[in-house]
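Can you keep this structure in mind? I'll have questions shortly.
For this view, one protein chain was removed and the others were kept in their places.
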Amino acid sequence: MSQFWDIYGITFEFAFVLGLFALSAFLGLWSGVLSLAPIAYASGAAYVSARLAYDKVMMGEANYPLVFHLFVGMVVGGFLAWITSFVLLRLGSHYLALATIALVLIARVIALNLDEYTGGTVGIPVPRQITTWHILLILGVVSVMFGVLRKSRFGYSLDAVREQPEVASSLGINVQRVRRYAFTFAGVLGGLAGVLQAQLVQYLVPETLYVELAFISIASAVLGGAYIWVGPIVGALLYTAIPEFLEPFLGSSKNVVNGILLVIIMVFLQRGLIDPRQFRAWSLKRKSRQTKEVAS
Amino acid sequence: MGPLLTSQKKRNENLLNLFIQQVLNGLAVGSAYGMFAMSFGLIFATMGILNVAHGTIATFGAIAALTVVENWGFSFFPALLIAILTGAAIGIVTDRLAFQPLRARANTLGYLITSIGVWIVLIALGETALDHQIKTFPPDLLSWPRLVTTNIYLAPGQIWLMIIGPISVVALYLVLTRTPIGTMIRAVGFSDVWSRISGVSSTVVILSTVGISAGLAGIVGYLSSIAFDNVSVPLGEGLLLKGFAAVVVGGFGDVRGAFLGGIIIGVTEVLGAQYVSGDFRDVITFGLLILFLLFRPEGIFGEIKFGAAR
Amino acid sequence: MSGNRALVVKGLKASYGSIQAIRGVDLKVVAGSVVAVVGRNGAGKSTLLNTICGVMKSDEGSVHFGDDDLSGKSAQKVTRSGVALVPEGRRIIAPLTVRENLNLSKAARRKSDRDMETWVFELFPILKDRSKQYAGSLSGGEQQMLAIGRALMTHPELIVLDEPSMGLAPFVVDKVYESLISINNSGISVLLVEQDAILASSVADYMFLLQQGEVAAQGTPDDLNKNDFISTGYFS
Partner (left out) sequence: MSQLDVVSLTRQFGGLTAVKDLSFSVSPGAIAGLVGPNGAGKTTVINMVSGIDKPTSGTISIAGQDTSTIKGHEFVRLGIARTYQNMKMFHGLSVIDHVIVGLDSRRKTTFFHALVPNPIERKERAAMRDKAMEFLKVMSIDHLAESEATTLPYGLQRRLEIARALATEPKLLLLDEPTAGMNQQESSEVAEVLRGLNQKGLTLLVVEHNIKFVRDLCQEVTVINFGEKLLSGTPQEVFNSQLVREAYLGKQRDERLATFQSLRAGTHRNINMGEFAS
């Protein structure tokens, strides 16, 4: 077991962090919005956290505690998301998706040009404070949050807004506000995941949190199933793990498998691997079978 | 006073020459962006696919051309033809394999995710084909036309971009507005179902659109890889990002708008890099992008809109 | 252009999700006749036409036009075998000009369509005046005429119309109906869905009353008048 962990431990760490990114993408989809913006917010949050640590270390002092960095990440990510949401959420769905891609592109340009803070193309080292158990704990806490969220007032509002925004509005749900909350919360998660990602790679350059990651996090969410929070996590695990396990057999063409897998899932399982509708159908079937058995 | 005046005049002349040189550079780059934007926008407008693999298709145009030039000594024009055919073939094959099965229940998100899958595959294949290197075309492939004065220099690759760019936009515009297949492409872009009741075959329309669009991407990949002396996977990714910005600026409802968007971005980018700061090159591009998204999301030319028909 | 093929629909079923919109419809359009399908909102009339014409997938049942089996065929194949739909709400292609809308099918069929275009412009002179305008800028009545013209340009043997009078002023309805009569007189069969059963009965040879996705009654207009079925929709 421990040998397994020596080989694959780092893969799992990336997978768990990707799970957080996928959850932030999922939050957007849950409110009926295709947004890649959390990666841009993650970038902002990671740079702020990295810079704070860098300054401390350069002064020869001890780095801030991990909790502080996580907090900073969430605040910065959430704040950026909240501010930009006022402009972005005004756009129609197509344009919104385009604008959030643009935001990711712009985040990189900003990082490149604020080189006195970010190190520009050279980047900035990030001291690692995180352990696998920290990441698992964080993912666990976030999962519990999503579990509570799902059956809360907010979760129902999100369901309604995604499926029929007009009906939701006429039932008294403030669609824009629900979307803004989801967008901001996605920013908070993005910021958190950004700080973790930066600590995992231990070095932050503008391309660390960029379009590829944005696409992959959306893809993980859809792959695993964007209708319940378990889906994005499963998607992220599979997405990271499968090519890793295939590497001994396929070598560098493992990415091809990843791409093909994605296409196959989209073609044959458009609702993703984890579909709550399927579960409900099963549980109803089981219940009816039980009642039949009781009756007979 | 005399010599000072001459030197002042000389400096002005130099400044003017520099300006002209940079505008021409901008037009060449802009042509590449514009052509790419047209082809990317055409797919989006007709089929609703935001195809992130489109830049990689351009790369493959360049790779295929390079292969035939290096191995079989193809000259410029035959290699151009190979680039077009390769682009079109990859476009059509990926459409049949990846996008066609989704068509009955298609939505933007589904297409986007699928295109990400295609993109990952194509990038991996492209990197393998290029052996993870940046290659260049042999310098003797193109020695004309070349514009060299004491102050202005334009390479053949740039000049061909500036020639073929405008030709392609006029040609594509005429095809879309004056030919039966163009009319059908626009009709399917507006409504697939209600075009079919006129007997329009959506398969024919989709295959032509993909063929035209991906073929054009092949041209752009080939010409820009000559102009920028760079055959590599990142070349296509760069085209994708800039072409995407150009589509937003120009609007994807009209190929003229998309091309113009490319020119605007190319010229401002090069001039901005010269006169403001080289570092801010991309800031200008994406700043324009954001401004347009915020204040004119439908682009310069906009979409043709009508009241609800009932 | 006249045809001698009949449309025969047998046991046609179609649904949206779990809701069965039509549940086993049998229907026949004899060559050269005008057939009207009437019924209330939600009775499944549009679903019936859309499944016949391949716009919607059926769950079960068959559609034959002469020897052609149209069951499960796509819309363009149905159109090409001689059955043309004029959908509810016209559904013209707004960003194309009137002429482009008309010639869409010509482009697809690569036939010389001068005569047909001349005839369409004879039926609806206003379309000739507007031929260079964008279809989206037409009035509701003009759009309806364009939708019928567009269907004719596919050289149909049977033209299928979904509520051609909906939302139109009476004098426009008259024009549309008069054109339908001319079209039928030229030998093209007509399958018509209408809310206004009495209006439909004035042109129909045979009628079907649809209720909850099933044929509740059928017969000539006279038969149905006797049965009092026709008036169910509005005034009774």
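In this document, chain identifiers A, B and C correspond to the written order of the chains, with residue numbering beginning at 1 in each.
Here is the rule we go by: contacts are C-beta pairs under 8 Å (C-beta built on N, C-alpha and C of every residue); 3 or more make two chains touch, one makes a residue touch a chain.
Note that the coordinates shown come from a computational prediction; the quantities given were computed from them, not determined experimentally.
Residue-wise, the contact with the chain that is not shown comes from A:Ala168, picked out of A:Leu27, A:Leu70, A:Leu89 or A:Ala168. In the full complex, chain C contacts the hidden chain through residues 6, 17-21, 28, 30-34, 40-44, 137, 140, 163, 166-170, 173-174, 177-178, 181, 184-185, 195-196, 198-199, 202-203, 205-206, 211-212, 218, 220, 232-236.
Although one chain is not shown, part of chain A still touches it, namely residues 144-145, 148-149, 151-157, 159-160, 163-164, 166-175, 181, 227, 276-277, 280-281, 284, 287.
The criterion applied here is as follows: only the chains that are shown with their structure count from here on.
Considering every other chain in turn, none proves to be in contact with both chain B and chain C.
Core chain by CA centroid proximity to the global CA centroid: B.
Using CA-based centroids throughout, the chain positioned farthest away from chain A is C. If you average the CA atoms of chain B and of chain C, the two centres end up 44 Å from each other. For the pair chain A and chain B, the distance between C-alpha centroids works out to 31 Å.
Those residues of chain B that touch chain A in the complex are listed here as 50, 52, 97-98, 101-102, 105, 108-110, 112-114, 116-125, 128, 241, 244-245, 248, 279-280, 282-283, 286-287, 289-290, 293-294, 297. Taken in their complex, chain A has these residues touching chain B: 29, 34, 87, 91-95, 97-99, 101-103, 105-106, 108-110, 112-113, 115, 211, 215-216, 218-219, 222-223, 252-253, 255-256, 258-263, 266-267, 270. Those residues of chain B lying in contact with chain C across their complex are 180-181, 183-184, 186-187, 190-191, 193-202, 304, 306-307, 309-310.
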